[in-house]
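One structure is given below, represented as structure tokens, and several questions about it will come after.
Only a single protein chain was left out; the remaining protein chains are all shown in position.
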Amino acid sequence: MAGSIFGNIFKISTWGESHGKGVGVVVDGCPAGVPLCEEDIQIFLNRRKPGQSRFSTPRAEDDVVEILSGVFDGKTTGTPISLVVFNKTQRSSDYSEIASYYRPGHADYTFDMKYGFRDYRGGGRSSGRETIARVAAGAIAIKILGMLGISVMAYTKSIGEVEIDMNNFDEAEILKNMLYMPDRIAAEKASELVDAKRAECDSVGGVVECVVKGLMPGVGETVFNKLDASLAKAIMSIGAVKAFEIGDGVNVAKTLGSDNNDSFMINGAGKVCKETNHAGGILGGMSDGDDVILRAYFKPTPSIFKEQHTINKSGENIDINIKGRHDPIIVPRAVVVVEAMTALTVLDLLLMSMTSDINRIKGFFSDNAN
Amino acid sequence: MAGSIFGNIFKISTWGESHGKGVGVVVDGCPAGVPLCEEDIQIFLNRRKPGQSRFSTPRAEDDVVEILSGVFDGKTTGTPISLVVFNKTQRSSDYSEIASYYRPGHADYTFDMKYGFRDYRGGGRSSGRETIARVAAGAIAIKILGMLGISVMAYTKSIGEVEIDMNNFDEAEILKNMLYMPDRIAAEKASELVDAKRAECDSVGGVVECVVKGLMPGVGETVFNKLDASLAKAIMSIGAVKAFEIGDGVNVAKTLGSDNNDSFMINGAGKVCKETNHAGGILGGMSDGDDVILRAYFKPTPSIFKEQHTINKSGENIDINIKGRHDPIIVPRAVVVVEAMTALTVLDLLLMSMTSDINRIKGFFSDNAN
Amino acid sequence: MAGSIFGNIFKISTWGESHGKGVGVVVDGCPAGVPLCEEDIQIFLNRRKPGQSRFSTPRAEDDVVEILSGVFDGKTTGTPISLVVFNKTQRSSDYSEIASYYRPGHADYTFDMKYGFRDYRGGGRSSGRETIARVAAGAIAIKILGMLGISVMAYTKSIGEVEIDMNNFDEAEILKNMLYMPDRIAAEKASELVDAKRAECDSVGGVVECVVKGLMPGVGETVFNKLDASLAKAIMSIGAVKAFEIGDGVNVAKTLGSDNNDSFMINGAGKVCKETNHAGGILGGMSDGDDVILRAYFKPTPSIFKEQHTINKSGENIDINIKGRHDPIIVPRAVVVVEAMTALTVLDLLLMSMTSDINRIKGFFSDNAN
Partner (left out) sequence: MAGSIFGNIFKISTWGESHGKGVGVVVDGCPAGVPLCEEDIQIFLNRRKPGQSRFSTPRAEDDVVEILSGVFDGKTTGTPISLVVFNKTQRSSDYSEIASYYRPGHADYTFDMKYGFRDYRGGGRSSGRETIARVAAGAIAIKILGMLGISVMAYTKSIGEVEIDMNNFDEAEILKNMLYMPDRIAAEKASELVDAKRAECDSVGGVVECVVKGLMPGVGETVFNKLDASLAKAIMSIGAVKAFEIGDGVNVAKTLGSDNNDSFMINGAGKVCKETNHAGGILGGMSDGDDVILRAYFKPTPSIFKEQHTINKSGENIDINIKGRHDPIIVPRAVVVVEAMTALTVLDLLLMSMTSDINRIKGFFSDNAN
């Protein structure tokens, strides 16, 4: 079964390791007729690429994407779109030492247990570079959602104890600061925190929030393929995410029904809306027409420069000092990954939702009769 | 695509509505040779059935399961196992009124938007009775895991602000109190809280925790089908769950790498273990041999008896008073559902993991050569 | 993985054995709003039920279908439809002897090899009664296709050496004779053949042909999920089918390109059509707007009353005489099964085809905007 294929209708198949020849993705099930060029994808990859700031690894990758198939005359053809980013600056020598032991907080041990051995260079397949493929495919999903009037926007909500003030929320600020926070003041405080912890050879965690606007009601399938459940899987599949929530999330466990229920109402424009949005835009696993709001909780980067205890492959207790190029915080570069995974999930369920109602199916085929 | 099928190898297909003829599940992909009788399943269904306590709906269902196929001479045959629980006490008249409006916090509105109309009797397919099928199938998964030395145990961790004290943790207590809390004192306080809120025509939320013990390392697939991601989807697909976490969960966002990393060590018995388990037993999406620990955050029951605002199908703002049989808290009856969904996910990924390594595959077939 | 689930969007999950409590199917992914009652399904089941003629087993089953879920107010709700046919006249004693040996041409041996043991009563899961579930689900698919202007019709093309004369083709005749042949004269000759072979304690094979009319062009997915490939799997999954063909089928291997190519033309009505239909309505794996024509080749019933050689479970060579209730020919009762599997496949791919083109997707959602 393996695990590098995602989606039901808009399916992606990803591949590649940190220090292999490259990283890529095949998108199968992309509708035909979508205008697409490499620049559409590159702008998203640029948001996750290393070396953007002093908080990201100094590995200087260009991460230039190339479209190998599935686009003709500037439009998708409906057949598989193959995207590749070739690796440029693999320095495998950096990693030779880690072949012999298991880094705490990493997948080294579990890879060996599962597969009998592992590609230890830079984490191999478990490297953060794997997310390039997610972001590249997500860029296509975001473009398609945009054509249908749906936007997806993620940002850093908090880093360590530093959280954005929703009263200062400034969307334009997100792409301006190195931490992708929509609050300039919080971003400055967070920068100081990260600098301080890096100086201590340590790392910090944080929270990414993502909002989907313009999603029509009824997207998501009952019981097991609910929109929230599907988003949970998509987001939790990103390395380092340890918790996921929708709407009020963990806080609902301490509220009362009378506070948590969102009343429906007809607004001034005669449209159905809700007075509040504790539900985060999802009821019974289906979108309710309101903003979908989710949050991903990231652990601190496990690669820290402090001395740590662990074991080696010979079964001896040892102390290690990890070297190499590592971000002191995962969150900023993960923002666009959360955005990508959200878009991939929403688009897939949106396409699925087209077959829910026989009357709309009949309309579809009679509109398109020759 | 719809959404009532779950799993990749051990697949379940569920059906049924609150006020239809019954609720059931077909299990496809259950290995042959598993001893199975109805009592194996019934003991799990009894833990979720209504009328068990003053905190659950007084609807007096027996919820008796019947095996219709897939078992011969007391053992599973490897072919589909069909399980059914016929509904006994549907009182559709209770629900006729809700046909005309959209209850806050429920799926009424989204069902209508998606499907054009809905079975409004008791919530139809979005009723909590749908979970009978999950629990019945989960009972089989738990039995198989047990044969492989793996246990799954869930319990109520908190209700509203009342949380168990881990120092008082008493496993035997879980099945003794009506709230399935492993701490008698907390259970008493929580009972008082629920009573008080019910008296106010309100409802409360809470948290269920689940622990998997004995799981071998290497279960879970890299990238998208990680064990944690798959568990997230499974658990978030349970109605009313709004957040999911593994190990330290949301708290990791505020910790440092040096605190969050779990050091590996060789223990006294010469076995690999970890000094701590912040990771909740999962590294890189694969089990690491330690206990897998997850938490589900449940919202308060949306059906409350207080007056609420909403709209009707004619698009008018109205006030409603919900009637019928409703629990003031979802959590206690959901404990066994969390256990079931966890078991279904773990078993499915465990079976998947058998094909990870060619040397083990060769061993499998040479052991079994005629 | 098991094998009792079929389809991608319109998914069915079947269960049941010959001598168990019953046979059933859960349909997940049926669009909401389809008018459906038990009679819609029963008329198809009546065409495959035993005891209809002297060519079918005298087992007197009523095969009455019951809808357990997924239908409300006479229409499908979009949630799973559970259908069941309870077995009435299991006579397990008939089969006790076959527990000890492996019948030639049956799945007894392979079941034991795969699962370690088997439900030997009447073939258990490998019994022809399994097809009840296919026919029941297929009836729903046929109904939906009909709502979209698409018809599916199967009939017996040949039995042994007796083949219908296409010049005598009479659609009305199909349901009139016991062999479901659209040619009365051929049907009479075939009846004589079957009678003769039954008298010799032997059995005969035959061919079923199926025609789909009214299918719009573009149904079927490129490369692996082609319409013809998907139909091949669906039809070859019916027990006793040993060959499958589309259009001119096996004969194409001996033709020339200039004879086999179908020229496109604009007909008198200004519509695109083909001068011939050697292709059987499929080009590049997609429907071309012409009739889809397929054929299934069935082997003779393996249960014959002549003495046969085989082995028993103790590994001894033995001679056996099979007893019980068996048709001397499979074909007539399989006609409706071929029809069902064809419909299930076409509908599934038709629903899938709705997401092929972004312009049509945009049209779909703007037509349905609130």
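Each chain carries a letter (A, B and C) given by its place in the written order, and its residues are counted from 1.
Here, a contact is a pair of C-beta atoms (placed from the backbone, for glycine too) under 8 Å apart; a residue touches a chain by one contact, two chains touch by 3 or more.
Owing to the predicted nature of the structure, the values given are computational and were not obtained by experimental measurement.
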Contact residue for the chain not shown (choose from A:E17, A:E163, A:E221 or A:D248): A:E17
Selected residue (touches chain absent from view) among C:Q42, C:S69, C:N177 or C:S356: C:S356
Where the missing chain touches chain B, by residue: 8-10, 29, 31-34, 76, 78-79, 144, 147-148, 216-217, 222, 271-272, 289, 351-352, 354-365, 367-370
Residues of chain A in contact with the chain not shown: 1-5, 8-9, 11, 13-17, 20-24, 26, 28-30, 32-33, 66, 68-70, 72-73, 75, 77-82, 84, 114-119, 121, 124-125
Residue numbers in chain C that touch the chain omitted from display: 1-6, 8-9, 14, 102, 104-107, 109-111, 113-116, 125-126, 130, 158, 160-161, 197, 202-207, 216-226, 228-237, 239, 242-250, 252-258, 260-266, 270, 272, 275, 279-280, 283-289, 297-304, 306, 308-311, 315-317, 352-353, 355-357, 359-360
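The rule is simple: only the chains that are shown with their structure count from here on.
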Graph class of chain-chain contacts, one of line, ring, star, complete, other: complete
Pair of chains joined by the greatest number of C-beta pairs in contact: A-B
Chain A onto chain B, rotation angle from CA fit, given as a multiple of 5 degrees: 180
Same-residue or different-residue interface between chain B and chain C, half as cut-off: same
Separation of mean Cα positions, chain C and chain A [Å, integer]: 44
Averaged-CA centre spacing for the pair chain B and chain A, given as whole angstrom: 26
Whole-Å gap between the CA centroids of chain B and chain C: 38
Shared-contact residues (touching 2 or more other chains) in chain C: 8-9, 29, 32-33, 78-79
